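Sharing a structure here in structure tokens format.
Only one protein chain is missing; all other protein chains are in place.
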Amino acid sequence: MSAAPSPHPPAAPGTSPASGEVKSAAAAPQLELRGVTKRFGGVAAVDGVTFEVAKGEIVGIIGPNGAGKTTLLNCISGVNRLDGGDIRWQGASIAGMAPHRIAKLGIGRTFQIVRPFGSMTVRENAAIGALFGSAEGRRGVAGAFELADEVLELVGLSAKARHPVSALTIPDRKRLEVARAVATRPHLLLLDEVMAGLNNVEIDEALEMVRAVHATGVTVLLIEHVMRVIVGICRRAVVLDFGQVLAQGEPDVVLRDERVIQAYLGERYAKRLLAERGQGGTSDRKS
Amino acid sequence: MANFVQLVILGLLAGGVYVAVGVGFGLVWGVLNIVNLAHGALVIVGGYLTWQLFAAFHLDPFLTLPVDAVALFVLGYALQRGVINRIIRAPLLFTFLLTFGINLVIINILLLIFGSDFRSVTPTYSGQGFEFGSVVIPYVSLTSLGAALLLAAALAFILNRTRIGLAINAIAADRDAAQLVGIDLRHAYAVTFGLGAACAGVAGGLIAMTQAITPTAGEPYTLQAFVVVILGGLGRVSATVVGGLAFGLVEAFGQSIPGSGSVFANAIAFGLMVLVLVTRPQGLMGRLR
Partner (left out) sequence: MIATLDSNRRWRRIFLIVGGVVAAYALLAPLTSLDAAVSANVPLLADRLWFRIATIIAMFVVMATAWNIIGGITGYAAFGNVAFFGIGAYTTGMLIAKAKWPFLLALPLAPVLSAAFAALVGLPLLRLRGHYFAVASLGVGVAVGELVQNIDYGGQPLFGGASGLFLPIYSIDNRGLYFFYLMVAAAAVSIAVTWWVLRSRFGYGLIAIRENEEAAAVLGVNTTAYKVAAFALAAALTGLAGGIFSQWNVFINQDNTFPIEYNVQMILMALLGGTGTVFGPATGAILLQLLIQFLGGTLPISFDIPFVSEAARPIVAQVILGLLLVGVVIFVPRGVIDFFGGRTRLSLSYLRRSLRETSL
């Protein structure tokens, strides 16, 4: 545990994952990262990252560009192989597992740069997730399309189900990315900057979508640059810098951390955000 | 031991031709992202040009090499500008098919002009060579190796020291960015392909001196160019030189395996290529791109 300077909020998992101290069943870690390390060439993009995510949480990962956020998601979803450390899912190690097996265990993800299946319709895209990813077992083609329709309803793409992907706007493509991942019926959803590049109204809609998905019982781990999202939706934030955990804890607390401000936000921006949050009400916790 | 030395020397000498065959192919592949299936046909065009000049004007075959280079440059430039540029943004299969079509056209035009007879270029000094004990070094092979290395050096010079060469390098690194800084892509692409064709032409001239050629003899050279480029690694002339020489050595030693004869040379070469591709896709000398 290299860095956890701020006091943990009560709901956060215990500080030492090895000792089975007082943890309620609900707060038992669903996902544990222990010293996760990934190098490219000689450079450690992710360097000894350790944190946990409890079932039902929404956790945000923030950090400056190149801090290793996407690489970390790649490690969890099996796209990148670990060079060190371990990742445990519901108690069992998933390090070194192929991406499709991790998907079948119930970890879904989106890509920062959307990767739709270009020749398919929106509905078919979602159906791929339903066909292959489901932790609940195999589905037939017809069943997959049914689930795809449900999921498109959830993310608000029903009206465009039969459109080719090429006809979608950027925000809709991001929705589709989420829909596809949700269609795998994940227990944990990894979202890589699904709000980047959206305007304020679109962000609000996207927030609604994430809340709706979360409300179906899905744990969410998301990377986000938009602070409003982190503060508005996350119970906990993990700050990465140079591949290491700089701080973690309640977003308000973390964002007030001096080192975080210096490493990442620039003082002025952080202050403005906290001010915004002060005005904008606080009832984002439960959704 | 003498046998071993002889094999190494033979391999390196044969490698000269493979260097010449490989550099042009590697340039086109690395910069234009085109696997040029007409490369072997262009090689043979160079071979026929050398043969024609030798047969008609009794020019020394080595003196015909610059002519081959210039003529093939023009042909290559025209092909890229007029035809291949038109599908440069299509999926990769299309470049395969297009260059195969060009290959078909070139070969059959050569057949119409020259017929299917074997032609060979035999200057007075062919067949002679230096002798060191039991080791023989033919003059032609030695000069060919020299010419091939000179060709590679010239290409490296053009790519690294001239204006158009730097433009070509810029395109290889990032096509869109190159266009943004004002490089005329169509022209630069055509020059690149022209340079590749010129190298093929020189290779053809060299090949005509050591073996008889027919219009259909080019196909193996396309395949060997693949192997050479992959062995060395895509993207640098020096890597292709290493690949070409390595290929020559592999061939020489492969042919010397008792019992197998020369017939397994291709299988060994391709086996090696697949091995390199799977274990070290950046090539022996290459950097990951």
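Points to keep in mind about this one:
Note that the chains are named A and B in the order they appear, and that numbering of residues resets to 1 at the start of each chain.
In this section, a residue touches a chain if its C-beta (ideal position, glycine included) is under 8 Å from a C-beta of that chain, and two chains touch if they have at least 3 such contacts.
Remember, it's a predicted structure, so these values are computed and weren't measured experimentally.
From the options B:98, B:200 or B:242, the residue with contact to the unseen chain in the full assembly is B:98. Only one of A:50, A:184 or A:244 touches the chain withheld from this view, namely A:184. Contact residues of chain A toward the unshown chain are 77-79, 98-104, 108-109, 111, 115-120, 124, 127-129, 131-134, 138, 140-141, 144, 180-181, 184. On the side of chain B, the interface with the absent chain consists of residues 29, 33, 35, 83, 85-94, 96-98, 100-105, 107-109, 111-112, 185-186, 189, 219, 223, 226-227, 230, 259-261, 263-264, 266-267, 270-271, 273-274, 277-278, 281, using the contact rule stated above.
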